[in-house]
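There's a structure below that I have some questions on.
Missing here is one protein chain; the remaining ones are kept as they sit in the complex.
For chain A:
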Amino acid sequence: MQIQLNGDAVELPDAMTVADLIAHLELTGKRLAVEVNEDIVPRSQHPELTLNEGDRVEVVHAIGGG
């Protein structure tokens, strides 16, 4: 399936969960937040929420800012 990940089209195996995606990106355990189709996905739901074709996923973190 194809999703939009941080604005880029990415090909992923079907039926991946958010937790699977984070592991796939080697970001497990990092301090980040995930949004799918502009809805926050709480950390507790990462292993449960399955991604679908065309989902718009944002993975964000804290960086320097004023």
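Brief remarks on what is shown
Definition applied: contacts are C-beta pairs under 8 Å (C-beta built on N, C-alpha and C of every residue); 3 or more make two chains touch, one makes a residue touch a chain; residues count from 1.
Everything that follows uses one rule, which is that contacts and distances are computed from a predicted model.
Missing chain, UniProt protein name, picked from "Glutathione transport system permease protein GsiC", "NADH-quinone oxidoreductase subunit E", "Thiazole synthase" or "ABC transporter ATP-binding protein": "Thiazole synthase".
Take chain A: the residues that touch the chain left off the picture are 5-8, 10, 25-27, 30-35, 38, 40-43, 58-66.
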